[in-house]
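A protein chain is absent from this complex, but the other protein chains hold their places.
== subunit A ==
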Amino acid sequence: MAKNIIEKIWDSHVVYQEAGKPDLLYIDLHLIHEVTSPQAFEGLRLAGRKVRRPDLCFATMDHNVPTKNLPTINDPIAKKQIMTLAENAKEFGIELADMGHPDQGIVHVIGPELGLTQPGKTIVCGDSHTSTHGAFGALAFGIGTSEVEHVLSTQTLWQTKPPTMEIRVNGKLGVGVAAKDIILAIIAKWGIGVGTGHIVEYTGEAIRNLTMEERMTICNMSIEAGAKAGLISPDQTTVDFLRGRRFAPKDENFEKAAKYWLSLASDEGCSYDVVLEIDADEIEPIVTWGTNPSMGTGVSKTVPTSSDFDSESDKSALQKALAYMGLEEGQPISSIEIQHVFIGSCTNSRLSDLRSAASIVEGKKVAPGVKAFVVPGSYSTKAAAEKEGLDKIFLEAGFEWRESGCSACLGMNEDIIPSGERCASTSNRNFEGRQGAGARTHLVSPAMAAAAAIEGHFVDVRKYVTQQV
C-alpha cells in the first residue's frame, strides 16, 4: 500500500504496540538545551537513573546566552542554569557545544549544520521548534521536560499516532517573496489551530524548489500552525546538503544512507487525513499586525477592521490585539513605523537569511531612530558570514553584529525590546510580551526586516529586488 513519509518513519520506530495504548516509539536523536533540561536531569539523579544512550544526545546553550561581551553573564540565575547544563552534560556523558565552542548555536540551527539531523530519524528536543528538523524528512517534535526525562532514561516515548495533513503549495513563488512568507501566509489563511493534533507534510512545486535553509523556515513554524510536527520528503537537495557534514555518514555508507533517505519520500498515490492547497503566486510579503502569528497580511494591505470578522470572539480578539499593538483598524501596513529590527532566531538566522538581508542593506543606512541588530544562528554561521564580509555590510549600514543565540526571539537574555516600542522581527512568535513586557512584535522575512530598517517603516521589499535585477 502506498504510504506517506510520516507513516513510513512512524512504523519503523515502533518498539512496542498494544491496543488501547499509545505506541512506544524509539528516539534516534535527542537535542538538549539549558532551559528545559535541568529538572529532567534532577529527576534522573533523584531516582538514581542514568542516561540510556548518551551517544544519541547532543546539548548546546542558546536561550540564555548573552550575545555581546562574552563570556560574561550578568544575570546570576541565567548563569546558574547555564552552568547546570555544563555539569549535567559532564556527569551524564553527553556531548556539549558550550558557550564559545565552535559548534555552539541555536539548537535548531546546529543540528542540521552538524549533520546530526538526517532523514528518517525520530528527533526530539524540549523545545517546540524542533519541527524545524522536519525539513530533512525527519519526524521531529517538541516535548516537555517530563518527556525529556523519559527519553533520557529510556530513549523512547509513548506516542499516539496523530492524523496526517498535506499542505500543498502549488506553482512558483514570486521574486522577493520568501519561505517565511509561505508559512506566514498558510497560518494567516487557516489560523493557528489548523494543524492541531496533526503531523503536516509540505508538498508541491513551490516546496520542491526551496533550498534546505528555506525548508527549515517553513517546518520551523509548523508549531505556529498548531501542528505537532511538519516535514518535507527528502530529495537530492536534502542529500547534497548533508554530504560531508560532521555527523553525516561517510564514503560508501553515505551512498547507502542516501539511497535509504530517498526511499522515505511519500509514495505516489499515498493519502492523508486532511489535504489543504495554496497557490504560491498568490503569496506576497507578509507582515503580522497582531498578537498571534495568524494575524498577518500582505504588506500592500491594511490592518483589518471589525467588519472583516463575523464572530463576536474574533472581533474582540481583534480589539485586544490592536490595543496591545497600538494600531488602528484599517491602517495601511506600510504606515507602521518601527524602532527596532531583529534579524535572528531559529526561523531565520542561517547564512542565506543573512545574505538576503545584507543584499538589501548594502550601501544604505539604517533609518534614524531605528536600532537594528543581527544575531547569527550559530557560531559557524557567524564565521561563514564574516568570511563573505556580511558583517561589514551590516556594520557599515548601522546594524549591530552579535554572537549567536536565541536573543530577542524570546528575550531571556538582555536583548529585550522596550515596552510600547515596535520591532520588525524575523522570529516566529508575536505573542504579547514575547520580546519584552509591552513590546510589539511584527513577524517578517529577513529581507522585509532589512528594508524596514532602512526606511523606518514597513515597505514592499519587492521594490528593492526588482531594482537590483
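Note that in this section a contact is a pair of C-beta atoms (placed from the backbone, for glycine too) under 8 Å apart; a residue touches a chain by one contact, two chains touch by 3 or more; residues count from 1.
As a convention for this text, contacts and distances are computed from a predicted model.
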item	value
Among "Branched-chain amino acid ABC transporter permease", "ATP-binding cassette domain-containing protein", "LLM class flavin-dependent oxidoreductase" or "3-isopropylmalate dehydratase small subunit", the UniProt name of the subunit that does not appear here	"3-isopropylmalate dehydratase small subunit"
Sole residue of A:71, A:93 or A:193 that reaches the chain not shown, by the stated touch rule	A:193
Selected residue (touches chain absent from view) among A:256, A:365 or A:463	A:256
Residues in subunit A touching the chain absent from view	15-16, 20-22, 24, 26, 35-36, 38-39, 42, 47, 49, 63-64, 75, 77-78, 80-81, 84, 126-128, 142-147, 149-150, 153-156, 158, 160, 162, 192-193, 196-197, 223, 226, 228, 249, 253-254, 256-257, 260, 292, 313, 317, 410-412, 419, 429, 431-434, 437
